[in-house]
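Notes follow the structure.
For this depiction, one protein chain was excluded, whereas all remaining protein chains were kept in their positions.
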Amino acid sequence: MTAVAPSRARRVAALVGRARELGIVVALALVIIPTALVNPRFVEAQGIRDLLLNASVVAVLAAGQTLVVVTRNVDLSVGSTLGLSAFLTARVFADHPDVPIVLGLLVGVGVGLVCGVVNGLLVAVGRVPSLVVTLGTLHVFRGVDFALAQGTQINASNLPDDLLDLGNGRLFGVPVLVLITLAVVAAAALYLRSYRSGRDLYAIGSNPEAAVLAGIPVPRRVFTAFLLSGTVAGLAGALWVARYGTVDAAAGTGLELQVVAAVVVGGVAIFGGSGTVVGAALGALLLGTIASCLVVLRVPAFWQQAISGALLIGAITVDRLLALRLARELRGRSDHDA
Amino acid sequence: MLERFARWETALVALLVLVAVVGQIRTGGAFLDGGNLFYLGLDIGEVALIALPLTLVVVSGEIDLSVASVLGLSSAVIGELWDAGWTLEAILPTVVVLGAVCGAVNGLLVTRLGLPSLAVTIGTLALYRGLALVVLGDRAVADFPASFTEFGTAPVPGTWVPWPILLCAVLAVAFAITLHTSSFGRSVYAIGSNEEGARFSGIRVKRVKLTLFVLTGAMSALAGIVYTFRFSSARADNGVGLELAVVAAVLLGGVSIFGGRGTLGGVLAGVLLLGGLRNVLILDDVSTEILTVVTGLLLLVSVLAPALTARVRTSSTGRRSP
Partner (left out) sequence: MDLPQEQPLVVLDRVSKTFGAVAALTDVTLALVPGEAHALLGENGAGKSTLIKTLAGVHRPDSGRVLVDGEEARFSGPADARAAGIAVIYQEPMLFGDLSIAENVYTGRQPLRAGRRIDTRAMHAHTAALFDRLGVALDPVRPARGLSIADQQVVEIAKALSFDARVVVMDEPTAALSAREVDRLFEVVEVLRAQGTAVLFVSHRLDEVFALCRRATVLRDGEHVWDGPLDGETPDGLVRRMVGRELSALFPKQDTTPGEVLLDVRRLTREGVFTDVSFQVRAGEIVGLSGLVGAGRSEVARAIFGIDPVDAGEVRVGGRPLRLGSPTAAMAAGIGLVPEDRRQQGLVVDASVERNVALASLGRLSRFGLLPRGAERRLAQDWSLKLRIKTARLGAPAATLSGGNQQKVVLAKWLSRKPSVLIVDEPTRGIDVGTKAEVHRLLSELAGEGVAVLMISSEMPEVLGMADRVLVMHEGGLVDDIARADATEERVALAAAGRPGVAS
């Protein structure tokens, strides 16, 4: 109970929080510098733009996923939600070329919102582990996607030019998609940091039992987290259409693994309760950058998935080891204080 | 608890009969035809093989989502080693050992570091599949000798039972004896119901769990062998998404996702029901996408139903005691 001990704990906590973001920056440097030496074009303006563009879809999804993971849940259905939203958005634009761009994008967002509501209801009301629920809805949403698509593909030629311009456009030299990604990340970060219901999400993940005793409406908050994750995935689906121009029912298959990897590598604790949206976005950037570097270094793209998986495992292992060490240190210290 | 499962399993058997009857009617008697049953058997072989050890894993309160990736990795390794000139007699044991190693990695991360199996196996789901791609890329190796591929495609002579199903039946008996009548099985249930209580009773919780993950890895590799020979094709993307069917079958069979409850008989009924339903739908020319939707919905129903009935029951008898 001296003034020294608390401020030390505060410093340690701050250090651990910052160490992760610093670690990602270092990792980014370690990946980018050798690649840039091999191919200097990698760090020119266009190279950087591509890098950011490639990471943007996963970063958007990771922002939504962070909301879910801090509550000690997981949303595995985001890839399928993205696929379904992408296909339906493209369908709307192809069938109604005159529809305003924003309205069309809102269709995608709406599809994602519905998917999020389904997940949220099943998890929060059914009180079933989110892992199993979203493993189920992963396949259900994808199956619906395939059933609607009937094997068709929608190409850029069927889509309005305004939409494709959005996908390739720039504002002050920065791709519009990257700006949208930044906006989503900033909004999610602000929500988690500065709003009561956002802080509640951390509280729920940190100690679910105490959250109930503290009067936090736990089911409603968990529902909201899934709803937001779905909505964000829906937006990502709409952006996918704008970026790639070609959509079939398989869009975004397997993306959930990259998203979970990005979130965990970005320092969001898989046990819930801690982590930031910015960290998750940086995690997405790191994974995207590694993928881009593999291309430049002519490493077969097959390595990418293995690397994502290894990073995921590595991140949770390191987190766990750090937590164990911290706990041991705190145990030793409480003896001291007594 | 017993009553609950008697009901659940009765319902499963009733559903199985229903599926068979509807199948018979819809297909004009083709469903229970020996030839069709043979294909049904082939179709459920891998799911059944993996569901056996996964049942024990889920009863112990854990989960393994990496099974389909281990299947794919073993298939890729079979292809690569065969291309490299190994004999199949050498390859097959190697692959099973490799599967066991994959399982051991899962198990060690879960037991030694205390990580949640969900997070670990999502990671290794990506990692093992990624390694499969690294090993074989997008190549397919198909020139296996007929003497081996027949194991995946032919019936036991004189019957309509496919070889993999015979293998499954033998292993199912072994797993059922282990789970239901051995001290190891008792430990698995105790761990799943109350891990701390099991530890305080001197049960080696970590060792049991590690064993279960190793078994699951080895059996997934075995399923990879069956899969490879069934399609006469070793590919890195063999069995993508199969974890859904396996987890769905286990939960449909009445195993609680929270651990501690479930029987192997129920899971076998779950595998049959899932396979039978798929088979009927295929005979009815339903697309594979709809099959996935149906599998996903079955998974959702089989976790929701017990959760919701339990809640209805507790709310009728008042709140749970502290």
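Note that the chains are named A and B in the order they appear, and that numbering of residues resets to 1 at the start of each chain.
The criterion applied here is as follows: a contact is a pair of C-beta atoms (placed from the backbone, for glycine too) under 8 Å apart; a residue touches a chain by one contact, two chains touch by 3 or more.
Worth saying up front: this structure is predicted, and the values here are computed from it rather than measured.
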item: Touch with the omitted chain, as defined above, among A:274, A:289 or A:308; value: A:274
item: Contacting the left-out chain in the complete assembly, out of A:39, A:207, A:246 or A:317; value: A:207
item: Given B:224, B:239, B:260 or B:296, the one touching the chain that is not displayed; value: B:260
item: Missing-chain contacts mapped onto chain A; value: 1-3, 6-7, 9-10, 13, 190, 193-196, 199-200, 202-203, 205-207, 209-216, 269, 273-274, 326, 330-335, 337-338
item: Positions on chain B where the hidden chain makes contact; value: 1-2, 177, 181-184, 186-187, 189-190, 193-194, 196-204, 260-261, 317-322
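The rule we apply is simple: only the chains that are shown with their structure count from here on.
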item: Cα-centroid distance, chain A relative to chain B, in whole angstrom; value: 30
item: Residue ranges of chain A touching chain B (in the complex, touch as defined); value: 74, 76, 122, 126-129, 131-133, 135-140, 142-144, 146-147, 249, 257, 260-261, 264, 270-271, 300, 302-310, 312-313, 316-317, 320-321, 324
item: Complex interface listing, chain B residues touching chain A; value: 63, 65, 109, 113-116, 118-120, 122-131, 133-134, 137-138, 236, 241, 243-244, 247-248, 251, 257-258, 287, 289-293, 295-297, 299-300, 303-304, 307-308, 311
